[in-house]
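Just below is one structure, and these are the notes that go with it.
Just one protein chain is left out here, and the rest sit where they should.
Coming up: chain A.
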Amino acid sequence: MSPDQTERPVSPDPAVSPDSAVSSDSARRPVGSGLAERVDFGRRVLVLRGPGVSARLSLKPLLVTVVLMLLALAVGVLALGTGEFTLSPAQVIEALAGDGTRAARLVVVEWRLPRVLLALMIGAALGLSGAIFQALTRNPLGSPDIIGFNTGAYTGVLVATVFVGNGYYLLAGGALAGGLATAVVVYLLAFKRGVQGFRLIIVGIAIGAMLASANQWFIIRMNVQAAYSAALWEQGSLNGLGWAQVTPAAVILAVLAGVLLAYGPRLALLEMGEDAAAALGVRVERVRLVYLIVGVALIAVATATAGPISFVALAAPQLAQRLTRTPGIALVPSAAMGAFLLMLSDWLAQRAFAPTQLPVGVVTVSVGGVYFVWLLVRQARR
């Protein structure tokens, strides 16, 4: 691999050109000369090439992603030291490395680490899910938390609890079934000679509102204790989660991320329109279905684990896009932004009214609500 960085203006690349003695003005020579000249992409790109392997990465999204991940980790370290048993960041890192006192290791690794890992993973899952649906609908409002998919996933959870029982996989299955059923209903109702983004959003908001009242009805019908925990859960909370929830969530999310990786740039190609994507060799129907399922599965895992957390899926892709200036919605920066937002929200939820712990969903709703209003106003003006 030879990492090398292009900047504007165009300069020839010794790693690419068979003739490395080319002077810089030959790059401007009329093309078709057979020389592989550097292309001006209008932004800084990093080209990596080895035998049979090559990649082109825009520098800004790469840097933004790395910075967001570091920030999310930093907040994570703070969160690990926060609580009744306060630790400095240095003590936290010591405990994570396996040093420090036994008490510190117990608090950090056994008690608090699962929650931090889940905040990062679920945040990333929400960011990815939002990015997928916003890209598919080509609309910043086309987010799973707006179009009722996470409400539907939560309905699935409640139905599973009421009629079947408890357990992570049962709840995850209920969330997935509820989310998919909602997606199918919303798509069918919004379908009229193809699915139009805005139509889908309006239908989704309506279905979501209906499901929300159905959820309330389920909760009223439950016994008091179940209703209490369900109501708490409905806020979206990471309180009381442990290693038992980390492992299954991690495995499922890794599989889903693998599918997204294997599908490469197809989501971006779909954004150019169905015909253009099909002409480039994307099997539009199948690929869209897979993205739909993966998007719903991501939100379902998040909902099954922590309840319906709103606005992270809505805001993360758009914030990431504004920072990175990528063409269209990019998955990886959205995931990093989602992880950072949820980590930060959860830390605020723990700190804001300490020792009272707020559900993280309350924080994301309060902060995200403002953003949502701004977005609606902007859309209405168009």
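What we mean here is this: a contact is a pair of C-beta atoms (placed from the backbone, for glycine too) under 8 Å apart; a residue touches a chain by one contact, two chains touch by 3 or more; residues count from 1.
Everything below uses one rule, namely that contacts and distances are computed from a predicted model.
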Protein name as given in UniProt for the chain not displayed, "Sulfate adenylyltransferase subunit 2", "Menaquinol oxidoreductase", "Tryptophan synthase beta chain" or "ABC transporter": "ABC transporter"
Touching residues (missing chain, whole complex) on chain A: 8, 10, 16, 30-32, 34-43, 47, 49, 52-56, 138, 261-262, 264-265, 268-269, 271-273, 275-276, 278-283, 321, 325-328
